[in-house]
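Report on the structure given below.
With one protein chain held back, the other chains of the complex are shown just where they sit.
Naming follows writing order (A, B and C), and every chain is counted from residue 1.
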Amino acid sequence: MSDTYALYNSTVMDHFMNPRNMGDIRDADGVGEVGAAACGDIMKISLKIKDGRIEDARFKTFGCGSAIASSSMATELIKGRSIDEAMNFSNQEVVDALGGLPPVKIHCSVLAEEALKAALEDYIKKHPEKAALAAEAAPIGQIVHAT
Amino acid sequence: MSDTYALYNSTVMDHFMNPRNMGDIRDADGVGEVGAAACGDIMKISLKIKDGRIEDARFKTFGCGSAIASSSMATELIKGRSIDEAMNFSNQEVVDALGGLPPVKIHCSVLAEEALKAALEDYIKKHPEKAALAAEAAPIGQIVHAT
Amino acid sequence: MRSVFLDHQSSTPVLPEVFEAMRPYFTEAFGNPSSLHQHGLRVREAMKTARQQMAALIGAESEEEIFFTSDGTESSNLAIKGVAYANERRGKHLVLSATEHPSVLNSVEFLEKQGWSYTKVPVDAEGLIRVADVSTAITAQTVLVAVHHVNHDIGTIQPIADVGRICAEKGVPLYVDCEASAGWLPVNVKDFGAALISFSPHRFYGPKGVGVLYRNKKARIVSILHGGVQEGGRRAGTENVPAIVGGGVAAEFARREMAGRTAHCARLQKRLWEGLKGAIPYLKFNGPAPGPNRSPLNLNLSTEFIEGEGQLLLCDLNGIAVASGSSCVSKSLKISHVLAAIGLDHALAQGNIIMTLGKDNTDADVDYVVESFARIVTKLRGMSPMWDEFERGIIDSVIAPTGRGKSFSEHAASVSGKSAH
Partner (left out) sequence: MRSVFLDHQSSTPVLPEVFEAMRPYFTEAFGNPSSLHQHGLRVREAMKTARQQMAALIGAESEEEIFFTSDGTESSNLAIKGVAYANERRGKHLVLSATEHPSVLNSVEFLEKQGWSYTKVPVDAEGLIRVADVSTAITAQTVLVAVHHVNHDIGTIQPIADVGRICAEKGVPLYVDCEASAGWLPVNVKDFGAALISFSPHRFYGPKGVGVLYRNKKARIVSILHGGVQEGGRRAGTENVPAIVGGGVAAEFARREMAGRTAHCARLQKRLWEGLKGAIPYLKFNGPAPGPNRSPLNLNLSTEFIEGEGQLLLCDLNGIAVASGSSCVSKSLKISHVLAAIGLDHALAQGNIIMTLGKDNTDADVDYVVESFARIVTKLRGMSPMWDEFERGIIDSVIAPTGRGKSFSEHAASVSGKSAH
């Protein structure tokens, strides 16, 4: 076979094969680890936050190709955002940035959103002085499911 | 295609393509015409009888290839037989002489037997003096169905 | 000896281009489309193309409305049973025409054993339904109407668009079996108002082993062969990839060449029809005359005073391949239910011959058939007691009554002791 065929589009395949921001942050300011009840995937995102802004984000994922790509893309998107911006982050951004996911894989992007928000929650728990900031943003759990 | 494929065996095909004794006998001594309730075929056999022996037999058939072959073979087999021999004629003889018929076509051989016996009956009706002879033979209608 | 294939209703040879398109999918691209690796992904792409080609042939909006099955029969079964089972709670009544293919009729009869009921819409002497009868047959319990586009035996074209309008009004999905028309006549899901359409590429120079079922997304249907989640969960089982690919290419060719192929066949149909009519007396043509109500491929005739199998065999011995609806050629010893439905006299049903034209038939083929068929009829009539008895005035002709003698049926009943079925 001369051509190569792919299960996912080229952006997803690229993020799966060459994941961005893979790893853990030593002395992270917030860490979130969540699991997908649907399929058993697990995703962990750690954040470095400075002056109310996400300076660095890293992920580790136990999951399929689209879960790995979703966490890679989510960490890419989130870097440089303020906490309140990040609190409004939605899985649809991941789906769009990846150029789409198969319908059955949309939940992978949801997992990335959840991991990020869990990490932000963790940060806020450790830094209660930032709670006010977070309150203004969208409540955690308000997830946009692509249709 | 180089080979030829046939629906029936070569004996049946031969009797279908080159039927023996096809036609009517002018001034026949006995004529029988019967129809198959199963499929609608019609067969007619006419006999020339001399000295209690079948001198000539002819058929005409409205029916499929195996019906034509069966009547051709039946007339071949019956020529030269005595009336009482002919009264004991069974469709199985036709089937055997033809080298077999497909199961669904066995009724064609039965029709040939029936046509022959109807012709013999006709002869006996016209020649009541022969009735005693016939009584000794098998009753008409006692047909051997191949299984 | 000349070889003339006049049985395109039963099968067609695969186009060379179709064969070439299939070839790599046997050996090189042999993957299972369910596999997630290169071998699987490659054939998925090919199947998608085939789905698009099928959709294009019948004017379907999206290739996602195309399901692949193993043949026309399975498509009919899926359309009928799949819709019936999916709508069980809504109602358990079906409407169908009397001349549907056995794959439709027998599916409906199977459902009857499981508690469904149905209404059979009759046809007239040319095989046409009356649209008003379909309308009357539909009840509040009806979950499906099945009317085929073209009849496989007598070539009658049903007024599908009108049936579609009735079904739309009443809110009942319409299933149109297009096995005898797709690839030859325009079939369009929207013009037909059809929720489901089935057809098979092996009828238009594609391979055997694949059937197509179009299903409008609004029509509910469930699987009837259970297992994996292939075909969107509507048809389990490993897909016949080479046949699907080849079928798609055949659909593409059929769409592009349809007008030319049809015109060619229509011209030969007329030549054959007129040739036979001129050469052989006591011939009845069944179904509508060539024209808007008849498939341009099909000729269905009854040769009076002789039986069909003999005609078929002698045609074959002369290199001519034809079919017959006579009881002698059927494994069940019954005449074609289509001939029964149009009320054809039993004697004529017995003498039935079906000729179906194709794109490769020629004028010379037709002329050879006319000449050979006339000889065959003469030979068989010479062997038939009926012809002799007709000539002697003992029985009469059904086709051209002379007023002399008994009818064939009366005569047959008297010699067989039973009336013909």
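Definition applied: contacts are C-beta pairs under 8 Å (C-beta built on N, C-alpha and C of every residue); 3 or more make two chains touch, one makes a residue touch a chain.
Everything numeric in this text was worked out from a predicted model, so none of it was measured.
Looking at the complex as a whole, the chain kept out of the display touches A, B, C.
The chain not shown here is touched by just one of C:C315, C:V377, C:I395 or C:A412, and that residue is C:C315.
Residues of subunit C in touch with the missing chain: 5, 7, 10-14, 16, 19, 22, 26-28, 30-32, 34-40, 69-74, 76-77, 101-103, 106-107, 109-110, 114, 200, 202, 207-211, 224-229, 236-243, 309, 312-313, 315-316, 320-324, 329, 331-332. One chain of the complex is left out; on subunit B, the residues touching it are 1, 3-7. Contact residues of subunit A toward the unshown chain are 7, 16-17, 19, 22, 24, 33-44, 60-65, 67-68, 104.
Note that in this section only the chains that are shown with their structure count from here on.
Annotation: 90 Å between the Cα-based centres of subunit A and subunit B.
Averaged C-alpha coordinates give centres for subunit B and subunit C that are 38 Å from one another. Between subunit A and subunit C the centroid-to-centroid distance comes to 57 Å (mean Cα coordinates, whole Å).
Among the residues of subunit B, none is found touching two or more other chains.
Residue positions of subunit C in touch with at least two other chains are not found.
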